[in-house]
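Every protein chain but one is kept in place in this view of the complex.
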Amino acid sequence: MTRARSPEDEATLGRRGSWLLGGPMLVFVVALFGYPAYLVLRTSVASGDGLDSGGFSLTHYVTFFTDSLYLDALLNTFVIAVVSTAVTAVLGLLYAYEITRRPGLRTVLLLLLVLPLLVNGVVRIYGLQLGMISLDRVLLDLGLRDTPLGLQYSFAGIIIALVMFQFPFMALAVYAGLSRLDVSLVEAAQTLGAPRREVLVRVVLPLAVPGLVAGSVLTFAAAAGTFIVPAMMGGGRVNTIPQMIYTSVSQTSQWATASAFAVVLVAILAVSILYSLRRGLRSTAGTR
Amino acid sequence: MRTSSTPRERTRYPVFAICFTLLLLVPLVVVVATAVNPGAYLKFPPDGFTLDWFTTAIETPRFQSSLLLSLRIAVIASVVGLALTIPTAVAITRGRRRLRPWVSTATVLPLITPDMLLALGLLIMLVQIGMASSLIGLVLGHVLIGMPLAVQVLVAALSGVDENIEQAAQTLGASRATAFVRVTLPAILPAIGSAAVFLFIFSFDNVSISLFLSAPGQTTLPITMFQYLEYNSDPTVSAMSTILIVLSLVVAVVLSRLGGLSHLAGSPTRRSS
Partner (left out) sequence: MTFTHHESGTDRAPADSPSAYLRLRAVTKQYPTGGGVAGVDLTVTKGDMLVLLGPSGCGKTTLLRTLAGLLQPDSGAIELDGEDLVAVPTFKRNISMVFQTWALFPTMTVRDNVAFGLKMRRVGKQERADRVARALELVGLTEFAGRLPRQLSGGQQQRVAVARAIVVEPRLILMDEPLSSLDHRIRVQLRAQLKELQRGLGLTGVYVTHDHTEALALGDRIAVMDSGRIVELGRPVDVFARPTRRYTAEFLGLANVVDVSTGDGGYRTSGGSRIPAEVTAGRSDVVAVALRPDCVRLGQTDDGGTPGVVRVVEYQPGGVLHDVELPGGTRLQALTPVGLSYSIDTPVFVTPEWSKAVPLAD
């Protein structure tokens, strides 16, 4: 970072003006993000389970990693996040590649794609459940199945809902990279005798990687952190960390336990994301 | 003889993408369909058509009070959010070089943190200062959630404004503040509109923060619907959901008019590409 003043620097806000305008946001974020985050961390290492217990102990973490109920929730959370991220990434890549190669109706498609993002999550899950119930009835009526799939309360249902929620972000992130692809480049490579698969791997994929990484980070974080999706789609059968956090607080007032869950969740997210970012950056570094 | 058509001259339609996009919209269609079914049960496709359930939904006291509460909080969150984000965006685009990265990082933090953690932390803090289940906490929590996107929209708009016009105003006798209010602010009015809409819808739709910070018996609409759906599902909740879908459509139209829709999913849908 240079401390040099650039030509336009003086024409803009001075020191006092900058602090006056930027300061409130800093205060806001410290007060409503920084301090609460500290409180969660502090509460998670308190000796008792109440709010003002004070002291220091790692009991809550120890409990977490020794209790099979909690470990199951941890595993569930992780599997849900990984699977839904992988599915979303594959679908998003296919989608983005196709609308890059075949631009018909592209503007309308992208508009329809972001539209559901403005609809309330509860409503979207409710609609998805209704759709799954209807699907079951159609399958039964047509005699294609003897028993209902019961997707509306299932592990698969959670994955489907998360894919549906995160797909627009993934598709658009990948498309942002692919839209820089010159279609004639693909055709040129083909006329030069490169087989289709080779073209995809050498020309198309590198452009998609940054978007895939960004989209995956978003999807992973959302899937691991969501409360409403497993709460509604899981039908109380699939336990995840966010659900444990909520029940610990709302039903049993185990503040320290809830805080420890939250810290573990953030730790998992941070480690996974940093790891995938490093991998992602390394694989794009070669294409530059 | 077969006449060869050149594929590049025909517009080709992305069949998979079209199908998939429509598939994502199916749940919304199902919700609307079940809301107009005359019977007192959920049925898709519907057996007939009625708008009675909308009346029932609006008149259900639980839904009515939640809807009003949600609207009230969303409006307050938009106003508070604008008061916070407009100066922030100015500081990021026009402020001191050394301050800029701090401010922009601060605005991104809530975006990359799971809502559950934000909610838990806020709840602990509010309980400690004895303000749990106050509307102020709920409003501030909603502002925290909606603020990142609002700042992003405003920053994009402000960096698109020729800084020379502010300077031109100064050479014509306007002080720096006057120049900003008279010249720059009108130029970013559509973005301010978009930011307000984002703050509104992020507050209105929020689940996690509201779940933790709503006082018992005083829950926002999404929470009321969530709790209602735990034990019931009937055309009333479909009708309420349909109202929310229609509201989203209105928001989408407003946003696309204001040019803010492209920011919703990370802005790759820029006009020309």
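Quick notes on this structure:
First chain written, first letter: the chains are A and B, and each begins at residue 1.
Methods note: contacts are C-beta pairs under 8 Å (C-beta built on N, C-alpha and C of every residue); 3 or more make two chains touch, one makes a residue touch a chain.
Computed from a predicted structure; not experimentally measured.
Set against the missing chain, the residues B:86, B:99 or B:183 yield one that touches it, B:183.
In the full complex, chain B contacts the hidden chain through residues 162, 164-165, 167-176, 178-179, 182-183, 186-187, 189.
The working rule: only the chains that are shown with their structure count from here on.
Of all residues in chain B, those touching chain A in their complex are 11-18, 20-22, 24-31, 34, 42, 44, 84-85, 87-88, 90-92, 94-100, 102-103, 106-107, 109-110, 112-118, 120-125, 127-128, 140-141, 143-144, 147, 151, 163, 167, 176, 201, 204-205, 207-208, 211-212, 221-222, 225-226, 229, 233, 237-238, 241, 244-245, 248-249, 251-252, 255-256, 261, 264-266, 268-269, 273. Of all residues in chain A, those touching chain B in their complex are 1, 3, 5-6, 8-9, 11-15, 17-22, 24-26, 28-30, 32-33, 35-37, 39-40, 43, 51-52, 91, 94-95, 98-99, 101-106, 109-124, 126-128, 130-131, 133-134, 164, 167-169, 172-173, 175-176, 179, 214, 221, 224-225, 227-228, 231-232, 242, 245-246, 249, 255, 258-259, 262, 265-266, 269.
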